[in-house]
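After this line comes chain A, so read on.
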Amino acid sequence: MIAFSLDGLALILLIPAVSAAVLLTLPGYVVTSKLNVLASFLTLVAALSLLWRRPEGGLLLHVDDLNIVFIVLNTFVGFTTSAFSASYISHEVEIGRLTPAYLRFYHAMYQALMFEMNLALVANNLGLMWVGIEFATLTTVLMVGIYRTPEALEAAWKYFILGSVGIALALFGTILLYLAAKPLPGMEIEAMAWTKLMPRADTFDPALLNLAFVFLLLGYGTKVGLAPMHGWLPDAHAEGPTPISAVLSGLLLNVALHALLRFKMLLAANGKAIAPGPLMIAMGLISLLFAALMLYRRRDIKRMFAYSSIEHMGIIAFAFGMGGPLANFAGLLHMTMHSLTKSAIFFSVGHIAQVKGTQKMTEIGGLTETHPVLGWGLVVGVMAIAGLPPFGIFMSEFLLVTSTFARQPMLAILLVIGIILAFGALLQKLNTLAFGEPKGGLAPVEASYVPMFSHFALILAAGVYLPAELVAWFQNVARLLK
Partner candidate 1 sequence: MALILDIATQGAQMMLVLALAPLLTGFVRKIKARLLLRQGPPLLQPYRDLLRLVRKEVVLADNASWLFRTAPYLIFAATWVAASLVPTFAAGLMFSWAADLIAITALLGSVRFFLALAGMEIGTSFGGIDSSREAMFATLAEPAMIMMVFTVALLAGSTQLSTFSTYMASSDVGLRVSLALALVALIIVAIAENARIPVDNPATHLELTMVHEAMVLEYSGRHLAVIELAAQLKLLLYASLIACLFIPWGLAKPEANAGDLAIGAVTYLAKLTALGLMLGIFETAIAKMRVFRVADFLGIALMLGLLGTLLLFVSRSL
Partner candidate 2 sequence: MDQRLIFDIAHLLAGGLVLISFLLLYQDRMFGLLNMFALHAFVLSLSVAWQAFAQDAPHLYITAAIALCLKAIVIPMLLRRLVVRLDIHREIETVGGIGLTMLFGIGLVALSMVVMLHVTEGADRLAREDLALALSVVLLGFLMMVTRRNAVSQVVGFMSLENGLILAAAGAKGMPLVVEMSIAFSVLVAFLVIGIFLFRIRERFDTVDMHALDRFRGERT
């Protein structure tokens, strides 16, 4: 059915799938972690090859301007996270928090997760995209519960219940969308293909489309972690192993948001349906302000950054809700920057938690003295995520605030209040973590700094100078998003 040519598109799906199968059979975590890194690297190369030779999309899978951004981003962060997780897992086994038995399927699940995320990204068929995201949820649930501690189990269970309810709502939304598309008897399969739906979008039944968008927004919104449905996110991040937190907030949120964008474009294409903007703006602002205020009383370092992810997802939802080329451009840039920064922060946080043996911020202190590289890495990361100038996040937030101010000053004020609240909380916590007199244990950890600092280099580069073709690339996607 799919033209089985070994082009980039097939490769980014095949490599993770095959390696997942292979890793299932191999015992011993050392070998599998090396293989895992290799597989991720190959997928990255395949994704990069897509940049030059882009195969024409079929009914089930396709690559267009929008998802190429996410594919490259996902595979790159997937690769760096696999490198980080190699050293992280080896240390966790040393100190006995994870036994090789628990790790038996870890690397296989990692590659399976990569496969499902790539599937969800390249899926042209909306049902396929749904299946991709659903199985991604399943695998991350198993990975979150890997520590077998009561908290991890509770977090995994909560994530599972909320995730599956979200998925169910999303499925109902997809069904409604299918009905709204009023497919002709013979062409059912086209009625599910996104590329076929887009041109016919304005013929859809507007009211049904609205209802579908409500369910999709709530369904995939749960996976994006927007405010009312965010319950699972903080605990999943805090209790799961750090590579998974990095994958969760770096990649999975983006994949869900990409799905949401697909449906927003469909809705925006249909004139008569309600504008998706206000809904997303409302959800964005609620999660921004809610997460910013929640930051102040957090005691666990990874949970704090989980709330920071919710906050940034709120900003991104707000950006895409605002619409218009500039706001969409800011949203896309912010998504890329956020996933790079947040995963880099989780790399440093992972090692810090291992060094200090705890995740409670009250027991961590004076990092820049005891572990200069880690400490300053964290400082750079928090400065970047808080939106300070030299880094990319400031660039996107700046564009967003200026474009919002031009059109809706009142919203811009709320946006800025949220950002400043979060800024205050992050710096207040950073102060106790990175500076002051050293606290907490000093377990020896040979950390892998390369992934972290490669991300920071990218963010700094994006903050200072955006290469022309990258800007052009983002711009035509922004126009696509309307």
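Regarding selection, all candidates are chains of the complex that A comes from, given by their letters.
Basically, contacts are C-beta pairs under 8 Å (C-beta built on N, C-alpha and C of every residue); 3 or more make two chains touch, one makes a residue touch a chain; residues count from 1.
Everything numeric in this text was worked out from a predicted model, so none of it was measured.
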{"item": "From 1 or 2, the one in contact with chain A within this complex", "value": "2"}
{"item": "Partner candidate 2, residues of chain A touching it in the complex", "value": "125, 127-128, 130-131, 134-135, 138, 141, 145, 149-151, 153-157, 160-161, 164-165, 167-168, 171-172, 175-176, 178-179, 182-183, 185, 188-189, 192, 205, 207-208, 210-211, 234-235, 238-239, 298-300, 303"}
